[in-house]
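Here it is, the structure in full.
Let's look at chain A:
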Amino acid sequence: MLRLHELTMRFGALNAVDGVSLSVGEGERRALIGPNGAGKSTLFAMIAGALRPSGGTIEFDGQDVTGLPEHRRARRGIARTFQHSSLFAGLSCAENVALAVRARRGLGMRAWLGSGRNMDIKREVTGYLDLMELSEERPAGALSHGEARRLEVAMALAQQPRLLLLDEPAAGMSSAESARFAELIQNLDTTLLIVEHDLDVVFAVASHVTVLASGKVIADGSPAEIKASAEVERVYLGTAKEIWC
Partner candidate 1 sequence: MRHAVLALLVLSVSACGGAATQSAADDSTIKVGAIVSQTGVYSALGDDMETAMKLYLEGHGNKLGGKQAELIVADDAGNPETGQQKAKQLTLENKVDVITGLIASPVAVAVAKEAGAQKTPVVIANAGADALGGPGVFRVSYTNYMHGYAAGKYAVEAYGKEGAVLMGADYSAGTETLKGFEDGYTKAGGAKPIKQILTPFGKTQNFQPYLSQIPSEAKFLYTFYAGGEAITFAKNFKQFGYDSKIKLLTCQNITDEDVLQAIGADAEGITSVGLYSPALDNPENAAFVSMWKAKTGKNPSVVALQSWDAMQLIDKAAAAGGSLSDALAKVGEIKSPRGTFTLDADKHNPVQNWYARTYEGGVNKVVATIPPDPAS
Partner candidate 2 sequence: MRESVMRGGDARMSRLTRRLAFAAALVLLAAMPYMLDAYRLDLLAGGLAYGLMAASLAFLVGHGGLPSLGHAAFLGVGAYAAGLTAKHVTPNVALQLLVAIAAGVLFALLTGWFAVRTRGFFFLMFTLAIGEIAVQAATRSTRVTGGDNGLADIPPTGLDVVTFYWWALAVVAVGFGVLVLLRDGPLGRSIAGARENEARMAALGYHVTGVRLAAVVIAGAVCAAGGALVEQKDTFVAPTHLEIGVSVLLLIMVLLGGRQTLIGPLIAGVGLIVLRSVTSTALGELWLLVEGALFVICVYLLPNGLLGRRRAQAA
Partner candidate 3 sequence: MSLLVTAFDGIAFGCLLFVLAVGLTMIFGLLDVLNLAHGALYMAGGYLAFLVIGEVPTSLAVFIGVALLAVVAGLVLGGGLSVAIRPLTRRGHLDQALLTMGLAILLSEFLLQVADRGFHSLAAPRGLDGSIAGSYPAYRVAVIVAGLAIAGATFWIFERTRAGALVRAAVDDPEMLAASGVNVRRIRLSVVLAGCALATLAGVLGGPLLNLRAGLDTEVLVLALIVIVVGGLASIRGAALGALLIGQVQTLGVALVPELAAYLLFAVMAAVLLWRPAGLFGRAT
């Protein structure tokens, strides 16, 4: 469903993403992990269309979308959440989600909607908010960190994406929150690409894990394989053997 070919992003002399090729199949839950600065968020931004790659191609559903602007990709079914909550701070939670719902239904540019359709949208919005356990009226700018993270996901879900990109959705959540969150994610039936540091969440959610370091894919496999990989351990903990001598 998603196929990256030799995707590269250069910032000056730095290759933030360095020739990454990977493909994600329909219905797969792919986790992307790696230490800070490995290029995960850059990769995400390129898939979503917020960044133009310096090289390589992105294929979605068998079509090359490398040159497609972000909003057109969103309409084709790619939704993303942001690493640092990117909400409509001045608007209520319900309005945040409603913006997503209307966009998906192609109603975002309508001047006016009948009350029937409005009720319909409202119902749907309430559904997503309930799912993410959020109240409707509070402005997004006044949410706690965990709530803001959930609203991020609620908005992405409201897009009913075919491919959902989650960028560190559990960052800053308490362990209870992130466990609950992992449960929510597990019940989704959409193709998932998730960047996450909280490995509890990763291993609870992912069916397949890709490890990125310094802009390159260094490992790829099932959660169990990754857990057992010495290479991954080294990347995460430094050269462990030298420390525990």
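Candidate entries met the following condition: all candidates are chains of the complex that A comes from, given by their letters.
The working rule: contacts are C-beta pairs under 8 Å (C-beta built on N, C-alpha and C of every residue); 3 or more make two chains touch, one makes a residue touch a chain; residues count from 1.
Quick caveat, the model's predicted, so the values are computed rather than measured.
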(request) Check 1, 2 or 3 against chain A and report the one that touches it in the complex. (result) 2
(message) Per the contact definition, I'd like the list of chain A residues that touch candidate 2 in the complex.
(response) 48-50, 69-72, 74-75, 79-80, 82, 86-92, 94-95, 98-100, 102-104, 107-113, 118, 121-122, 125, 136-137, 139, 141-143, 145, 148, 155, 159
